[in-house]
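For this depiction, one protein chain was excluded, whereas all remaining protein chains were kept in their positions.
Just so it is clear, A and B label the chains in written order, and each chain counts residues from 1 on its own.
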Amino acid sequence: MTGERLLEVRSVTKRFGGFVALDEVSIEVGKGERFGLIGPNGSGKTTLINCISGTLANDGGEIVFKGAVLDGRKPHERTRLGIARSFQIPKPFRSMTVLENLAIPLEYASGAGAREVEDRGMAILESIGLGNRAGESSGKLTQIDMRKLELARAMASEPELLISDEAMAGLSSTEVDDILEILFRMNERGITIIMIEHIMRAVMRFSERIVVLDAGRKIAEGKPDEIVNDPEVERAYLGE
Amino acid sequence: MFTVDLLLSALVAGVLLGGFYAAVSLGLTVAFGQLNIVNIAHPAFVILGSYVAYMCNSRWGLDPILVGLAFTPVFFLIGVGAYRIYYESFERRDDEALRGLAFFFGVMFIIEVGLIMVYGVDFRTVQAPYIGQNFKIGAVGVPTRMLVPFCVSLVMFACVYLYMSRTFNGRAIMAVAQDRLALQLMAADPVRIKQLGFGIGIGTTALAGALLIIIIPIEPSIGRLYIGQVFAIAVLAGLGSIPGTLVAALVLGIAESLVATFFGPSWAPAVAFGILLLALAFRPQGLFGR
Partner (left out) sequence: MRIDAFHVTALAIALLGAAVTIFDLIPVNKFYFFAGYVVLQYVVLATAWNIMGGYMGYVNFGTAGFFAVGAYTSVVLYNLMKAPLILMIPVSGAVCALLGLGMGYLTLRLRGVFFAIATLAMAIVLETLIVNWDYVGGATGAYILRSREIAPFGDYVEFLFFVMLVLAIFAVTVARWIERSKMGRGFAAIRDDEVAAECTGVPTLRLKLVATTVSGFLMGVAGAPFVLYVGFVEPSSAFNLVYAVNSIAMPMIGGATTWLGPLIGALLLGTVQQVATVTISSELNLLIVGGLLVFFVIAAPEGIVGLVRKWRGRGR
């Protein structure tokens, strides 16, 4: 990693009862970086995101964002500091329309006044291809549109760091390209992005640097082509 | 005024009471602790059980405990039916939190008011040979009215515990809330398992109700008081733990008995709810939780 650090995860450990979901994981993400996080199912990727966003409290280690230690801060404070995430299993505000879903982060995180909400929300929805769904009830969206909404809602809080947890699962390859396009564009505007993805083609194309988790441990770190050729990674994915 | 004898009798009475509370809250431990169904109507079903025992006892002179046993399958089926409604209307729609709770609240209210309409608000009792006798161990009196329910509830408790820990279905019930995946690996249908578990939970109230009316005279609205006891026990036990339920029930029984003896019976209702509030505020994972 070169340049200024935005996020540092220092030896973070998370246990569920006796089960160790994260075992002293350390990663560093630079400002403006496109960062990939991969690993087999159950390796702890979502758990790590939960610790970073504050929905879970880590049992050991610490998380530093823009030089400030985050431990003990509530998720909403972290969001206001500039960390936004999407959820792997979409969590739309079901009683609200698609646009109203964006109004929450717009008002609560990025400080938009009630009058700007509609314009700014619509702009985000247009950019992600949900413009014509703005007035629909979010609970009735298709799975694919719900994933897009997840991403749109994360974007609406105007983050410095956006964490996308499998936003592309189940999408067709043109749709994957669309989302990649959006993420590239956000990154060009200076937003740091952590992408968790099982679609290798997408992560490899997108990421400048990748960390691989397996069974709660970091087993590899490097440029995409280094990762592809790493024997340890191959073993984790293919088994012994 | 404090004497050792008084303390001893309070302790004995507390243990007996606690054993009975274990029977009353067992069903809720299954429904709330294991299946995650917040059945606040549970005590109302217990009272319903009491009135069934009362009716059969006053009309045909049947033994209340036998009546309780005989009606267990009926209550089991009521439980199964109630779960079906609950599942179709709330759980499947992800709407347990607000409407599911309101539903059980409504059911509780209907049972209570229905009983008032049929039986009025007078206190009712049952007759049986073992009610009204007393024997003494040293200076401590032990009423059989308390001892018999205590023994019966321990037996019932043991049966449910063995079923839950030794049989396939029992283990599936224990697993359903924690780990859906494991359940699928066991090739069990979660809805059917929950239905079975909830049925068992309500099934226990038939006997628990019969025991209740042996211990004290009852009227329809006292069910509400037991909401405190059963939830205090379920929370204190560490949700879903059956052995924990027994310990928590004994703790509560003894605490209530001590308070009633040394401060007066009018303070007793606050004990359970007070313990519940304290547990929720400071130790929501229960005495035995992590």
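Assume a contact is a pair of C-beta atoms (placed from the backbone, for glycine too) under 8 Å apart; a residue touches a chain by one contact, two chains touch by 3 or more.
Just so it is clear, the model here is predicted, and its values are computed rather than measured.
Visitor: Per the definition of touch given earlier, which of A:L7, A:L70, A:A103 or A:L130 contacts the omitted chain?
Guide: Of the candidates A:L7, A:L70, A:A103 or A:L130, A:A103 is in touch with the missing chain.
Visitor: Which of these touches the unseen chain: B:Y21, B:Y51 or B:F231?
Guide: The one listed residue touching the chain not shown is B:F231.
Visitor: Among A:R10, A:K66 or A:R80, choose the residue that contacts the chain missing from this document, as touch is defined above.
Guide: The single option touching the absent chain is A:R80.
Visitor: Of B:F103, B:F157 or B:F198, which sits in contact with the chain we cannot see?
Guide: For the chain that is not drawn, the touching residue is B:F103.
Visitor: Can you list where subunit B touches the absent chain?
Guide: 38, 40, 85, 89-90, 93, 95, 97-99, 101-103, 105-107, 109-110, 113-114, 116-117, 221, 224-225, 227-228, 231-232, 235, 266-267, 269-270, 272-274, 276-277, 280-281, 284
Visitor: In the full complex, which bits of subunit A touch the chain not displayed? Write them out.
Guide: Interface with the chain not displayed, on the subunit A side: 53-55, 74-76, 79-80, 84-85, 87, 91-96, 100, 103-105, 107-110, 114, 153, 156-157.
The working rule: only the chains that are shown with their structure count from here on.
Visitor: Hey, how far is the Cα centre of subunit A from the one of subunit B, in Å?
Guide: Here the centre of subunit B sits 46 Å away from the centre of subunit A.
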